[in-house]
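For this view, one protein chain was removed and the others were kept in their places.
Up next, chain A:
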Amino acid sequence: MTKFKGDVSIVLGGAAGQGIQTVEEILTHALKKSGYHVYANKEYMSRIRGGINTTEIRVSSKRVRAFVKRIDILVPFKQGVLSWVKDRLGENTVVLGEKENIEEEFLGNVNLVEVPLTKMAMEVGSQLYLNTTAAGLIVGLFHGDFKAVEEYLKKRFGSKGENVVKKNIEAAKKGYELGVKLCEDGTIKVEVERDERVKEEVLLTGTEAVGIGAFAGGMNFLSFYPMSPSTGVSTFAAQHAEEFEIVVEQVEDEISAINMAIGAWYAGARAMVSTSGGGFALMSEAISLAGMAENPVVVHLAQRPGPATGLPTRTMQGDLNLVLYSGHGDFPRIILAPGSLEEAFYLTAEAFNLADKYQVPVIILTDQYFVDTYYNLPAPDVEKVKFERHIVEAKPGYRRYELTEDGISPRAVAGYGEDVVIANGNEHDEWGDITEDAELTVKMQEKRAVRKLETIKKNAPLPKLIGRENAKYLVIAWGSTLHVVEEALEKLGREDVALLHFSWVYPLNPKVREFFEGKVLIDVENNITGQFAELLKKEFGVEVHHRILKYDGRPFSVEEVLEGLKEVIE
């Protein structure tokens, strides 16, 4: 008998197009609705059919939000899955599935619990029901709420007719009963406590958190060119465009996407583009225009490994330097990198206020791991979102680029007020007309690149310190690694190690330096050079003492961060 307590990591593996996602959706929703904390993340190949994709689902009695390497229960849907996840299998891993899906070499040396999923599905009527059967099976292992499974299936297949719903429920029921039986006869034992509050929570993905955050921030225009892993946000916006009454347009290329968004902001819309590194590279010309013309724009960049096309469906935090330095000439920008789904919601909403206020490009950096992650959380408080409008009326004599103390000129939009608004990507005078005057050039350069930057820095929020202020070791992380590092630190259980997490990545408030004083600094980043550590060096002259880097296109697991930390500390 194999027993799992408190926190179970289930991995489903199969070919693209085999419907693993369906299994994942049904069971995460049903388990959440049953009062279990759930977390899921997938890794997939850049192909539409075949290959091997896996999904990890953690089911836990307390909140879990991070990827673990450990596999407790593995459900392979085809041969090759076990080889693919070989290094994640442990002594206690239970392989739940059919013999045909297991490679010869593993037969006999894994804990195999045979379940005739295909046969069961055929009994219902077709192999098509295999996914639903498998989902039911896992929910059964947890004695989950079968009503929740039914509800979800009705919602999901309702449009396909009563019979489809009925058959799917029947298939799920078969699976469910087998799951319950496996526990009752002592084959597998899972002990995970329920938490009633979870039922009332929401289940969100990173993509949705960014997308709905943008809507909360008043986004009413989105232009894009598809590129993994950013496309989800554009799809989300398109799916909600009618409801929210916004403009969403798939354009000819990324150059057009960002220029359209820039035009939209010029006319007072709140526009965003969603892209990945390669697409952003094409946008850098327009980012520079936004810098010179002091035109707000919001970009969501979901990172994937580069250079060039890199690994299209995998993850990395490798585009910080790209967004930090993109565009020619000197001008400020704001870079945000949410660590949690809550942060993704609030920060994305706030990005629109920031762009509006400071009139700079605001870039929200996520990555494949982040956008594809989901877990349950209390619904964000929509009342906390502030809508700040920074538009002024163009009164007679209006000057778009008026020189001001804080470097921020009042921004009018075309059509509001009697006077006109002249924006310009050439060096300009206060009215917006071209100038080659040396003195004025100096003033304008200083306004944009120094005074405005200082204003933003002064108002930049500080990073979040998790742990003791006087801890000897300070782990530094940014963006999507938040929860993995957090859980690794919990497991490490040492009071002399704290975490400093940055979701406001640039520009940094000068006070940030104080966090580093007298500490042993350990940088954790999902890239090969430690781009954020380099930024800290440049900004504060601070040299991190240790770097824990991962750059194989996969996210950090809790175990890897823990090991890395132990090596450094012990």
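Heads up, the rule we're going with is that a residue touches a chain if its C-beta (ideal position, glycine included) is under 8 Å from a C-beta of that chain, and two chains touch if they have at least 3 such contacts; residues count from 1.
Basically, contacts and distances are computed from a predicted model.
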| item | value |
| --- | --- |
| Undepicted complex member, UniProt protein name, chosen from "Thiolase domain-containing protein", "Glutamyl-tRNA(Gln) amidotransferase subunit A", "Zn-ribbon domain-containing OB-fold protein" or "2-oxoacid ferredoxin oxidoreductase" | "2-oxoacid ferredoxin oxidoreductase" |
| Listed residues A:I363, A:A394 or A:V561, member touching the removed chain | A:A394 |
| Chain not shown: contacting residue from A:A216, A:V299 or A:I408 | A:A216 |
| Contact residue for the chain not shown (choose from A:G268, A:G407 or A:P507) | A:G268 |
| Candidate in contact with the missing chain, chosen from A:E103, A:E200, A:D330 or A:E514 | A:E200 |
| Listed residues A:L141, A:I188, A:V421 or A:I548, member touching the removed chain | A:V421 |
| Contact partner of the left-out chain, one of A:V164, A:V413, A:I466 or A:V520 | A:V413 |
| Absent chain, residues of chain A that touch it | 29, 32-33, 148, 151-152, 155, 199-204, 208, 212, 215-218, 220-221, 223, 240-249, 251-253, 255-257, 259-271, 285-286, 289, 293, 349, 379-380, 382, 385, 387, 391, 394, 413-426, 428-429, 431-435 |
